[in-house]
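Here is the structure we will look at, set down as C-alpha cells.
The complex appears here minus one protein chain, its other protein chains still in place.
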Amino acid sequence: MDFSPLKPTAEMLQKQTRPHLGFRQDAWLRLKKNRAALAGLSIIVFISLLAVFGPMISPYSYSDQTLANANQPPSAAHWFGTDNLGRDLATRVCYGARISLAIGIVASLINLGIGVLYGGISGYFGGRIDSVMMRIVDILYGIPLLLYVILLMVVLKPGLLNVFIALGLVYWLRMARIVRAQVLGLKELEFVLAARVLGASPRRLIFGHLLPNSLGPIIVTLTLSIPEAIFIEAFLSFIGLGVSAPMASWGVLASEGVVTLRSYPFQLLWPAVAISLTMLGFNFLGDGLRDALDPRMRR
Amino acid sequence: MFKSIVGRILSMLLVLWVIITVTFVLMHAIPGGPFTAEKALPEAVMKNIEARYRLNDPLPKQYADYWANLLRGDLGPSFKYESRSVNEIIAEGFPVSAELGLVAVTLSVLIGIPAGMAGALYQNRWPDHLVMLLATVGISVPSFILATLLIFCFALWLRILPAAMWGSPEYVILPALALAGMPTAFIARLTRSSMLEVLAQDYIRTARAKGIAPFTILWRHALKNALLPVVTYLGPMIAAIFTGSFVIESIFAIPGLGRHFVTSIYNRDYTVILGITVFYSALLVLMNFLVDLAYLWLDPRIKPEGED
Partner (left out) sequence: MQPALLTVNNLHVHFRTYAGTVQALRGVDFSLAAGEIVGIVGESGCGKTVTASAIMGIIPSPPGQIVSGEAWFAGRDLLKLSEKESRRLRGNKLSMIFQDPMTSLNPVLTIGTQLTEPFIEHQSLSQSEANERAAELLKLVGIADGATRLKQYPHQLSGGMRQRVMIAMSLACNPSLLFADEPTTALDVTVQAQILDLLKRLNRELNTTLVLITHDLGVVASLCQRVLVMYAGQIVESAPVHNLFAEPLHPYSLGLLQSVPRPDFQGKRLLAIDGHPPDLLIPPSGCTFLPRCRFAMQACLEAPPLFDLAENRQSRCWLNHPDSPHDARVALAIGGVR
C-alpha cells in the first residue's frame, strides 16, 4: 500500500463526469434512437421529394385529359393507372402532394404566427390582459371549429388561398395556449429577471429570451398540426369545399376515387395511401420530437 | 358547487351568443347577401324568405329578428326545397345521426380506454408497441378512407355487411366503425399517456408500499386519476364524431343530418347550412357543459370548500 499523498488531477475529475450534452444534442440523440420517428422522417422526406420532382420527371401533366385512356388499370405507361378523364394518376398524386403538403405547412405556419403573437402577448403581460385573452380562447375552444371552417369555405368559395385563410383563422388556439404556458413558465426564470434588471425592452425579452427557450413544445405542436391541416383539407375537398378543379389535392383525388370505388378501386387506393402515409409520418415524427424535447422526460 | 355550475352556465350562454353572432355575420358576409342565389329561386320561396328575414331592414334589426326567431326555435324555411323548413329537416335527420354518433362514441370509449391502459401497463413491451402502432395508424387514417376500406372489405369483397343505406342494426356497424376509428385511437393514446403519468405519481408508490394488490392499485388508485384528462377530451371527441359523420353519412347514404348538411353545401342551401350549424354548435356546447359537470363531480379537488 502506498500511503503517500496524491493530488487529485483534472483528469481524475474528468473521468468522474460524463461529457455534458447540450439540450439540442441530447434531443437529437434521443430522436436518433427512436425508430418510429426516423421512419416518420423518412416518409416525409420521401413524399416531399415526390412532391418536388415527381411532376417534373413525369411525361404527363396533372391536367392533360386523354379520354381514350380513361380508367386504365396500373401499367408500365401509367404506373398508378388513369382516372375517369384519362389523366395519369401517378402524376396527379405527386401533384396532390404539393398541394396537400403546402396546405399543411402554410396553414401550420399561419397558426404559428397568430398563436405566437397571441399567446406571447397574453403570457408576457399576464394579469388582466392574460385572463381576458385566455377567456376568449376558452370560449372559442367550446365551439366545434370544423363546422366554422366549413362555413367559412362556404362563404369564401372553394380554392387554395381560401383553404389557407379558413384553416389559419380557426386553428391557432392550441398554439396560442402552448406559447402562453411556455412564456408564463419561463418569464419567472432568473435569466429573464436578470435581463429585465438590465433594462431590456419587452420586445427584446419576448423574441430574444422567452421564445427561443420555449421552442420545444412549439415545434412539437407545429409538427402535429401539419397532419391535422392535411386531414382537414382532405375532408373539405371530400365534401366539395377544398381546392377547385383541375387542381388536385389528395382529398380531391380521394373523393373522385370513392365515386368509382366499385369498378376501379385503385383510383382511391393511391390518394388514400398517400394521405395516410403522410399523416403517419408527421405523427410518428411529432411523437418522437415530443419524447426527445420534453424536458420532463430527460434522463 | 352551485357557484361553479352557475359560472359554467353563464360561460355556455356566452359561447352560444358568440356562435350565433358569428353565424349571423358569416351569413351576411356572403357576397350580395345570403339569399341572392346564382340560380333563380321560386318566387314564393324568395318572398317567404324575404318576409321571414326582412332582408331590407337595417342590420341591427335583422340581428334582433334573427335572435327572436331562434328563441322561438324557428330556423327558417329551406332555401332549396320550398315545402320544407329547416326544423323539419333536423327533426328527421337528427335521430339517425344521434344513433350513429352514440354507437361510435360508445365504441371509442369501450375500445380506446382498455387499449390505452394495456399500453401503459406493458410500457415498452409488445402490447404497448402494438397499441401505439395501431393508435398512431388510427389517427393517421382519415375517416372517409377507413370507411371506403371497410366497405371494400366487408361489403364488396366478403359480402357480409351492407355497403350503404340505413335500417336494421347491421347497417350501423360499418359507418360506426369508420366514425369511431380516429377517436378510438385518440382515446387510446390519451389514456396511455395519462395512465403512465399517474403510475409514476408518489401516491401510487404509497399504495405499493402499503402492499395493495396490483389490480386494486390500478382500479382504485390509478384509473380515476388517469381518466380525468380523458373526460375532458370527451367534449371535443363528441364534436369530432358528429362533424365526422357528415362525410360518413354521405358515403354510406345514411339519411342523417350530416348528409343533409353536405347536400345543402352542394346546393348552396344557406338556410339549411346555417340552421344545422347553429343546431350542432348548440348541441355540442351543451355536451361540453355536461362533460364539465362530470369533471366537477369526478375531481374532489375542484369542489369548493365547505360544500358538504
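Letters A and B mark the chains in the order given here, with residues in each chain numbered from 1 onward.
As a convention for this text, a contact is a pair of C-beta atoms (placed from the backbone, for glycine too) under 8 Å apart; a residue touches a chain by one contact, two chains touch by 3 or more.
Everything numeric in this text was worked out from a predicted model, so none of it was measured.
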item: Partners of the unshown chain among those that are drawn; value: A, B
item: Omitted-chain contact residue, chosen from B:Ala64, B:Ala91, B:Leu110 or B:Leu298; value: B:Leu298
item: Given A:Pro5, A:Pro59 or A:Gly127, the one touching the chain that is not displayed; value: A:Pro5
item: Options B:Leu71, B:Leu158 or B:Ala209, residue touching the unrepresented chain; value: B:Ala209
item: Residues from chain B at the interface with the omitted partner, ascending; value: 124, 201-203, 205-213, 216, 220-221, 224-225, 298-301, 305, 308
item: Residues of chain A in contact with the chain not shown; value: 1-8, 12-13, 15-18, 30, 33, 299
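By our rule, only the chains that are shown with their structure count from here on.
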item: Complex contact set, residues of chain B against chain A; value: 11-12, 14-15, 18-19, 22-23, 26, 29-30, 136-137, 139-142, 144-145, 148-149, 151-152, 156, 235, 239-240, 242-243, 246-247, 250-251, 262, 265-266, 268, 270, 273-274, 277, 280-281, 284-285, 288
item: Interfacial residue positions of chain A with respect to chain B in the complex; value: 36, 138-140, 142-144, 146-148, 150-152, 154-155, 227, 231, 234-235, 238-241, 254-255, 257-258, 261-262, 265, 268, 272, 275-277, 279-280, 283-284, 287
